[in-house]
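Some chains omitted; the rest stay in position.
A, B, C and D label the chains in the order they appear, each numbered from 1.
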Amino acid sequence: QQKTLVVPTLGGVWEQYWRSTVGPAFTKQTGAAVTLDVGNGRVWGANLRAAGAAKPPYSMVMTNEVFASGLRKEGFFEKLDLTKLSNYNDLYPLAKKTDGWGAIGAVSPIGIGYRTDLVKTKPKSWKDLWNNPEFKGKIGLYNFANSAGKMELLLFSKIFGKDQYDVDAGFAALQKLGSVIQVDFNMSTGLASGEIVVAPFDFGEIARLRRQGLPVDCVIPEEGMFMFDQTINILANAPEKELAYQYANFLLSPEVQGMMMKEFFISPTNSKVVVPADLKVDVPVSGADMDKILTWDWNFVNEKQGELAERWAKTIK
Amino acid sequence: MSKPFFTVYCLIIYAFLLAPIAVVVIASFNAGAFLTFPPQGLSFRWYLVFFNNEVFMRAIRTSLWIATLTMVISGIIGTMAAMFYVTHAGKLKETVRVAMLAPLLLPEVLTAISLLFFVYSVGLGTQNLVGMIVGHVLITLPFVFINVSASMESYDPAWSLAAQSLGAGRFTRFRRIMLPLIKPGVIGGCLFAFIISFDVFTISFMLKGVGMSTLPIQLFDYLRTNFTPEAAAVSTCSIVLTMAVVVISEKVLGLRIHRF
Amino acid sequence: MIVPPRKRFEPLLLIAPAAILLGVFLVLPYLNIVVMSFRMPGQGTPYGPGFTLGNYGKFFSDFFYVQQVINTLWIGFLTTFICLVLGYPVALQLARGASAFRALGYALVLSPLLVGIVIRSYGWTILLGNNGIINRTLTGWGLIDGPLPLMYNALGIIIALVHVFLPFMILPIMSAIQGIDPSLEAAARSLGASKVTSFRRITLPLSLPGIQAGCILVFVLSLSAYVTPSLIGGLRVKTMAVTVVDALIDTFQWPFGSALALMLSVTGAIFVVIFGRLTVMKWKA
Amino acid sequence: MTEVSIEKLTKDYGQGPAVNSISIRIAEGEFISLLGPSGCGKTTTLKMIAGFEDATAGAIRFDGRDVVHVPVEKRDIGMVFQNYALFPHMTVEKNLAFGLEMRKLPKDEIRTRIAKVLDMVQLTGYSERYPRQLSGGQQQRVALARALVIEPKILLLDEPLANLDAKLREEMRVFIRDLQRRVGITTVYVTHDQAEAMTMSDRVVVMFGGRIAQIGTPSDIYERPANLEVAEFVGQVNIIRGKVGNRVVSTAFGDVPVNGDFADGAELMLALRPEAVELLPINSGATGAPAKVLSSYYSGSLVDYRLELATGAVVNVQTFPRTRFADGDQVLVHAPADRFWPLGTVA
């Protein structure tokens, strides 16, 4: 009897690609069927918590580290059995920062995206958001609910204060920024319509907008980038644990990482993948540059989540 | 109010109702790659993309099916509750009303989460559609209830009594006398139930079965990462579809009864 | 009164399905939530061990949240009032007007509901945005210098809410007006009332059940609306529902989120009851 | 005080004319009744005068002025609707106050006027009730009071007493008539009750099938009905046949002299009202034709008999129950010659 693996995945282009390419390739390799469950970290987290750690509906999840770290703390995941993940060793150090509990399967670096036609002076530094009067009232920021929003706070804390923990400085900076357009997701429509002319943007998204003909570009700011990460985790009581490991290893393989790079312009986390010259513009970060991506103390954020969210809400205008 | 002024006033409101939708419809014919306005040239290209997108087609079918089921269940339960409320509730009237409105008064997210935990705790889980349909029924029930009870306020109980005196039992009285005479409220309530179920997001998002999807979820997930006019094309088609349901119900069932 | 047992019992069958549905799938699940609202906040988990009143204390002691309740109620009142003013004439026209356009009018009235909220908000952005059609047109005609702030504020939220909630106002009023015997207006006219007066003193009060239903629906819906305020309001105007959603599914503060949500619901229920009391129709049995 | 004139008024609801080219001229302060069988167009006529229904053709003038463009509320009418049309959301008092408030009367006067009219319709103590808490007849009285209390120029009453008992009806008639005379209100009174039309009206309009059959004073209508239909509608009639000879018709009742050009030997139909016939015991020795009692109908103050004459003809007779006859009794019938009127010859 054929085994079935429930594969949680993001929607839209991700779902399409998983349906058309990733799923079938995995089936071909392992003979197991794939059921895609489209969603995001919030809903998978809610489902897992409702079901309880003992009877999870999934065998693995790939989601933002900020969600994953919370679930991990609550005991849903197991420490990875590295013997079953032959590709783990080839990952960049950035992708292995969870002490063997998870492995980052996809990285979308975030820099500053902007409209080349609506902005005269191109941004170079995050500080330009404060300093360039052209941006006033047309700056987009992710809200705090989005993991990017949390990173915005930590980044600004770091830039304007002592370190990522100096959130007083971060909030003070946000206060000074004045009125911004907050989005929960989908910064692109605002950018396309010109309501937003500059915002934190992941490079893959900018690449796709540019390929579709929108006059946009994106810079790596002087102070550094952050990223949308997607950490692969295996459920401690996974109904299909073997398949889950096979699938995790499959995702981390150079082949699949390369495919995702071509499709979504992510930065591959497997160091064996080389970005070809014609993709350099769309995938500007790879190799040694991967270490320039800033990472954060999610435990700090998770523990102070309520307080930070409230301060954010009180600060942003 | 003079008649022309009144007509113009209504036309302006209709225009207001239509405006953002018109924008979406126009955007769906965009030949360019973005949801931009005004569109860069006109074409049906995104409709073709949409029709060939099995994922969306499946989501639409799922949504239609769930909306229909929800409408029927909510319609029946809500109408019965409204009948109780108007004619039998007595001193409990205010209580019944607030209770029936509770699903609206309670934030949808919280209802979704509590229901999610509940279905898992009773072993139903989200492997099937029970949780989601229950959620849809909960959310749509107040709309049926409110519409039906408002239209029953002008129902003369003597009509039921007359039918009763002629030998009609409970169900016949309802089907042949009351239902036709409160039709606008029932149809209005059921249309609301259908449309809202077709459109409800949070409940579906939390309670959807593993591996399935409704149109709003599909659109939401799609729009997180895609910005093409395909979404507008999908929406336009769903407008046309639901409009058809509305116009057909008006034509077939008639939303007005001539009492006087 | 000599009421036979059967008669006392039978009407209960009408409410039974709703009572069971609400009892099993709303009340029972919510018991959990009520308990949740008294739990300790978690440290990196949804909730911690032990119980507290602190979640409610936080709500009442921080003006930030009280202010949100005020904002939310204010937006709710305005939205309801505007819906009533805009919707009533349309309801009247649908109920009493020529039949030729009724199907079309009906479909138009429902049309705001037919577009998913995200797409609808996109439509509003195109119309109301700083760079939107309205601002561009007005600037183009030289009527204004800079863009009018139509969006990312309470005005934008109210415009969008009024738009999507109008159907909930119009339909109940329409069916209430249909139930009014036109000979009552004739009687008023015969007693010397002008068209306007007979509308004001006869049709309007007799359509009160519809108005009441519509207002309650719109008010309650605007209290709990969160997608429109977050997309159109640009998250600048803080409303309770948005904060509740943030707390519950975005930042996993279940105890505080539950407390907030219950406060929101209780506030809504109180206003529904008050509104019911204010509009009580004594002429009814 | 208003003169109302109706000219060639017609109304067609789409199934043929409900009111068919009627013309009436109602003098200032006149009390006129529309009398006719159910469905003959009385309500429709009233509604056109009030302005609730547009006429299909014809004109309505108040004091010579065409009122097509005068809105209902400017016509200063008081109307009682056949189905009452009480405002369900107002108490009895509020219903009555409505028209007075429209006339901007001071609060005090409104209160006293309402108290007075409530007393007249015998509903003092009911002022705080809602219409649904009243019996049918009580509702009808409120409807009547609501129209009368405003003391309008024109009063349009559509069967305003149909649900009242004889005693109350009698009192209401007097009340209406007094007010109408005192204020000089031009009144159109719709009724199906010929006795009511007769006792109250200056003139009666008899309608059939949307047309006017006769307009005249009550005694005109009763004693000189325009045709058999009118005669039968406003009371009972017996048709008596007889042969003409020598300007006299010989009938079962004896010889009746007739005016009019009837050829000798022609068979003539004469009309005779049941109450014009006297009924006497067979052995009373009086003159009269013998007859047999077929059946009798007792209605309290009156008895209706069906009698068979010697000729086999059946006649109805109405008498007071001073002397009662049983079915099968032989009696004598007699009718004064001047109570017969000719209806025409038998074809």
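By definition in this document, a contact is a pair of C-beta atoms (placed from the backbone, for glycine too) under 8 Å apart; a residue touches a chain by one contact, two chains touch by 3 or more.
The shown structure was predicted, so the numbers you read here are calculated from the model rather than taken from an experiment.
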Counts per chain label over the entire file, given a single displayed copy of each: A x1, B x1, C x1, D x2
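The rule we apply is simple: only the chains that are shown with their structure count from here on.
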Shortest contact path, subunit B to subunit C, counted in steps: 1
Identity of the chain that, by mean CA position, is farthest from subunit B: D
Separation of mean Cα positions, subunit C and subunit A [Å, integer]: 36
Euclidean distance of C-alpha centroids - subunit B vs subunit D, Å: 57
Contacts with 2+ other chains: residues of subunit D: none
Two or more partner chains touched - positions in subunit C: 122, 126, 181, 183, 249
Pairwise chain contacts under the document criterion: A-B, A-C, B-C, C-D
Partner subunit C, residues of subunit D touching it in the complex: 50-52, 71-73, 76-79, 81, 83, 85-90, 98-99, 102-103, 130, 132, 146-147, 150, 156
Complex contact set, residues of subunit B against subunit A: 32-37, 53, 55, 113, 116-117, 119-121, 125-127, 205-206, 210-211, 213, 217-218, 220-228
Parts of subunit C lying in touch with subunit D, wherever the complex brings them together: 181, 183-184, 186-195, 197-198, 201-202, 205-206, 208, 281-283, 285
